[in-house]
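The complex appears here minus one protein chain, its other protein chains still in place.
Right, chain A next:
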Amino acid sequence: MSEQIDQALKRKYDAGFVSEIESETFPPGLDEDVIRRLSAMKDEPEWMTEWRLQAYRKWLKMEEPDWAHVDYPKVDYQSISYYSAPKSMKDKPKSLDEVDPELLRTYEKLGIPLHEQEMLAGVAVDAVFDSVSVVTTFREKLEEAGVIFCPISEAIKKYPELVKKYLGTVVPKGDNYFAALNSAVFTDGSFVYIPKGVRCPMELSTYFRINEQNTGQFERTLIVAEEGSYVSYLEGCTAPQRDENQLHAAVVELVALDDAEIKYSTVQNWYPGDEDGKGGIYNFVTKRGLCEKNAKISWTQVETGSAVTWKYPSCILKGDNSVGEFYSVALTRGKQQADTGTKMIHLGKNTKSTIISKGISAGRSNNAYRGLVRMGPGAEGARNFTECDSLLIGDQCGAHTFPYIESSNPTAIVEHEATTSKVSDDQLFLCQQRGLDPEKAVSMIVNGFCKEVFRELPMEFAVEAGKLLEISLEGSVG
């Protein structure tokens, strides 16, 4: 059995390849000039440059947070290059045929069938290759519905009023160390605007891909759902294998106005590093949504990648009757470290939140849930239910739970439950008795353990997530 474990642990990262595309890349380093250059490079208006500089000045005064249950060598922010763009971008491809064939091949290797998606899945893709968005499909169909779905760099130029109105309102420039850094140097990301009363005709999706050695990725995503609108957004990512740690500090802001609903799903499978945790991605992400009256924001995440994860998708339930949800599966193996969870800030009356978190630790990894549920004085009749369960596979890993509960309203109800156990011998035995090999049995049991979260995922992602988990668990039976 332990041989199997070893084999699985040594399994090479499937998506580990580097595509060679000529890139225009800044030399490593960060100062105000780099930010001005970056801003100029992207042809940004003056207000945007100034916004970035303000964020940078805040960042300089901040300290990297150290409260998370993770341990990693200090990041040298001066050794990172803050801009890298695929060269072929300069000719602005009008259709897929004009796209750099090398780039298309990369997508193919990753199993992102752009053509098929256009034809069959009905998914519009705003693919981010390194820092510049390259292909955006189904734009017209979305435009018909009045939906704006474009790279945020384009939105800054085309819809400056919208961006100005909402950018930084949910995650302010100086919110935290990584968010401030992102605000200063974000290169691209997605902008989504759903007009009043519109149900977005398709699921929107962005595939991320980290390429180009030593390039940090600083995506910025802003989704605004006007009154009574609905959108489901899918985010998935994978990265090629390399030896140096890569920093990823994204910011995602969601604004759900009265009666709007945003569903945000993530499958994250970035390179987790080798057996010793060397070379994996650092994923330090700030995700937060603001709910106005009767609005709903639902975060679903399946996290299997990255060497270090620091991520707390949160909801500010400002409007009365608003709803926040967080469904998460986090699997760590090897020497991966994850500190992830959510914050539900209840401000309005009758606000509701649900948190379901499933942590699976294998190998020598550490997996922590960290969450905050706050019932403000005005959160009359508010309700929260939290369940976080941990599963340990092997005796060298760790599973931790740090839930913060703060209540200052007597009519608010908060319930928190957490359990930790291993895959039960009885269950394993039963499955094996029925002719399943131990590996399949564990995979089945773990899939069952995660079912509550998987069923929240859109169809396409549910399949991918299940498969991802199965691959990640291969041979972890002991």
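The rule we apply is simple: a residue touches a chain if its C-beta (ideal position, glycine included) is under 8 Å from a C-beta of that chain, and two chains touch if they have at least 3 such contacts; residues count from 1.
Everything below uses one rule, namely that contacts and distances are computed from a predicted model.
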Worksheet entry | Name of the absent chain as recorded in UniProt (options "Protein nirF", "Fe-S cluster assembly protein SufD", "Dihydroorotase" or "Sugar ABC transporter substrate-binding protein") | "Fe-S cluster assembly protein SufD"
Item to complete: Sort through A:D33, A:E144, A:E161 or A:D395 and give me the one touching the missing partner chain.
Response: A:D395
Response to the item:
Among A:M375, A:I445 or A:A465, contact with the omitted chain is made only by A:M375
Discussion item. Can you tell me which of A:K141, A:H416 or A:K440 touches the chain that was removed from the display?
Written reply: A:H416
Worksheet item: Residues of chain A in contact with the chain that isn't shown?
Response: 67, 69, 375, 377, 390, 392-422
